[in-house]
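The complex appears here minus one protein chain, its other protein chains still in place.
And now, chain A:
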Amino acid sequence: EASGIGRDHPCGSFPTHNTLRFCEALALLPGCGQAWGLTLPTVSHYRLFPKALGRLVAALGVRELHLALTQGFWRTRYWGQPPLQAPAGAELWVWFQPTVTDVDKAWKELSNILSGIFCASLNFIDSTNTVIPTASFKPLGLANGTDHHLLRYAVLPREVVCTENLTPWKKLLPCGSKAGLAVLLKAERLFHSSYHSQAVHIRPICRDASCLAVSWELRQTLTVVFDFFSSGQGKKDWSLFKMFSRTLTDTCPLASQSKVYVDISPKNKEKELLEVSPAPTSVHEAIVQGDKKTYAVYDLLSPSLFNTSRSLNVQLKWKRPQDTEMPIPTLHAQRYVGGYGLQTGEICTLIYNTHPYRAFPVILLETVPWYLRLYVHTLTIITKGKENKPSYIHYQPAQDRRRPHLLEMLIQLPANSVTKITIQFERALLKWTEYPPDPNHGFYVGSSVLSALVPSVTAMKDMDVEQSPLFASLFPSSDGSSYFVRLYTEPLLVNLPTPDFSMPYNVICLTCTVVAVCYGSFYNLLTRTFHVEEPSRGGLAKRLANVIRKLRGVPPL
């Protein structure tokens, strides 16, 4: 089928500060399924959609899959609101289809297969770090009923992301890293950054506005922060060559759209603060995440863009020095561990609502490993000095070595306030084989997830999905007045008391000695009886001693 094949090429957007946001790669796949309902199409054409993922989705009955591998933490205060945040480490959440009977088995198989595809240790995902959220993580694609037992969420905060994770991600692109925007993605520059996040999202979507046919959509996103200012290069001017040490030369022939977006939003209504070269193909204005933003668009498919040398190097120069102040986002959060010593502690989460007059609710999802025993009766939520009662709490206590704690709450955040959520915990002593190789480094607690519909300060108009599908998927909004935000807090590093790892044999011997002391004393007292001591004639030693004593002239024994 010829209709519906579209393959949007990765595009980039470059805002005023030195962050780089790559756009998704969209792959719309023709399906052979029915025209209505939620019968998901079977994947059979692999010209654009990678075969590995297509077969995986079909075989395991996956409805939606979201995998993110992140190195670093998004600093909301310095870099603003993230377009698509992911927690540090690896995060995987999957909605299965209702036809799957054994969801846990499918989940285990899925994490193992993905671990092979992406060269990440996703095989460490098991029941001790998987949870079933009830309110967060609603499906992002088409959904027909949401039984939360079909959802699984796991995060591995200890996972390290490096070149060997980027390579399979790049291989999933139709042109690989040979043509199009992906030529910029070379590992030695990408990992020389403050934040690096690569993600894969698969979901079913309507093929057109009438939603008569359903397709699979695969989005691959890569978010990288090049912080030149802090890495000491002084000026905040940047160019593609400076960041990636190469320029764009060609477009991917399979792409139907290939665009680069540069954020040139003026601050404080001042014009001409910065200059981009070469001249953009067009300028696009939109309300993104509650703010009016202007984007310079470079359409790579237009023949006028590339000059004679077939290379495009987008550059941005600052005309006047700009202050480093970033606008504080409406919703941001922090989390830290309080307390001292290795016995108890306290997890404190601070959620800030900086909107001047609107209050809105936020769903907080916390997953705490079983070895930090939470005491839910110590949960306190305080806003502006008063107690704030959540309207919905779902708590699932942990079972030792079987499943983690799950705490989900719907909290109303008043306007212009700070909400502090604290919960106390106790640290368990583990068996010596359960400690990781560097036990005094500590144990990671995965980021908590905040999901909210944040009211925007500026009124938004509905995005026209058909005209710029790329942009709409980059910055989606359900209605004009608010936008959906999913934030992650910092992962925590918690120390547990450790036994002495050099002592197993000694401990066994000493403890068994104590038990043997008891056994020995009791054995003596139980099996022997008292007797009057009979004088013995003396053994050989005594006689020998007496002989020596007689020789010395000393009285005998």
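List of remarks:
Just so we're on the same page, contacts are C-beta pairs under 8 Å (C-beta built on N, C-alpha and C of every residue); 3 or more make two chains touch, one makes a residue touch a chain; residues count from 1.
The rule we apply is simple: contacts and distances are computed from a predicted model.
Taking the options "Small ribosomal subunit protein uS7m", "Phosphatidylinositol glycan anchor biosynthesis class U", "TRUB2 synthase" or "Aldehyde dehydrogenase 1" in turn, only "Phosphatidylinositol glycan anchor biosynthesis class U" matches the UniProt protein name of the chain that is not displayed.
Of the listed positions A:Pro361, A:Gly442, A:Pro455 or A:Pro499, the one in contact with the omitted chain in the full complex is A:Pro499. Only one residue from A:Val160, A:Val283, A:Val517 or A:Leu544 touches the chain missing from this view: A:Val517. Touch with the chain that is not drawn comes from one residue among A:Gly341, A:Pro437, A:Gly539 or A:Pro555, which is A:Gly341. Residue-level contact of chain A with the missing chain is found at 340-343, 400-401, 428-433, 497-500, 503-504, 507-508, 510-511, 514-515, 517-519, 521-522, 524-526, 528-535.
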